[in-house]
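Below: one structure, written as structure tokens.
A single protein chain has been removed from this complex, and every other one stays in its place.
Our next item is chain A:
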Amino acid sequence: MEEALEKEFIDNLNTHQNIAHKICRLYTNDKSSHKDLFQEITIQLWKAYPKFRGDAKFSTWMYRVALNTAITLYRKQKRRVKTSDIEAFNFKIKAEYYDDTIEENLKLMYAAIKELNDIDKALVFLYLEDRNYKEISATLGISEVNARVKMNRVKTKLKKILNP
């Protein structure tokens, strides 16, 4: 019984492990803390898994538990973001957009997002992942209207960082 549940969990987690990796990418600044947070997320997901019912999508459920782990449960203090972290984790710029200024702006945007506070970062993360406002508000425990208002404010804040 336990074994079957473990296997099912591992299969689900394996399919959706990108969600956790992206959260780690935003909330940690080096490879070892990335792995550390990923592990804590895995532990928390597994702990909550027996109560997971098939009526919600695994991914939706995982967004919530993984974000909660990163924002609330993860104990270690993050150190300040360094330029080298941005370079190290810099994802490849796709050829169709390639342009020096665009690449520079994307890097600046990434750096700006990493400097946001934990809550604003969570909002941006869910937005980047294309989650709808209903899900965003339910995940964070705020109203849909306020989630929209706050998201617009964060967008303006990011814009100002890029175009002062």
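One rule holds for everything that comes next: a contact is a pair of C-beta atoms (placed from the backbone, for glycine too) under 8 Å apart; a residue touches a chain by one contact, two chains touch by 3 or more; residues count from 1.
Methods note: contacts and distances are computed from a predicted model.
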| item | value |
| --- | --- |
| Undepicted complex member, UniProt protein name, chosen from "Molybdopterin-dependent oxidoreductase", "Protoheme IX farnesyltransferase", "Beta-carotene 15,15'-monooxygenase" or "Phosphate transport system permease protein PstA" | "Beta-carotene 15,15'-monooxygenase" |
| Option from A:57, A:134 or A:159 whose C-beta touches the chain left out | A:159 |
| Interface with the unshown chain - residue positions in chain A | 6, 9-10, 13-14, 17-18, 21-22, 25, 34, 38-40, 42-48, 51-52, 61, 64-65, 67-69, 71-75, 77, 91-94, 97, 102, 105-106, 109-110, 113, 117-120, 122, 127-130, 138-143, 146-147, 149-150, 155, 158-159, 162 |
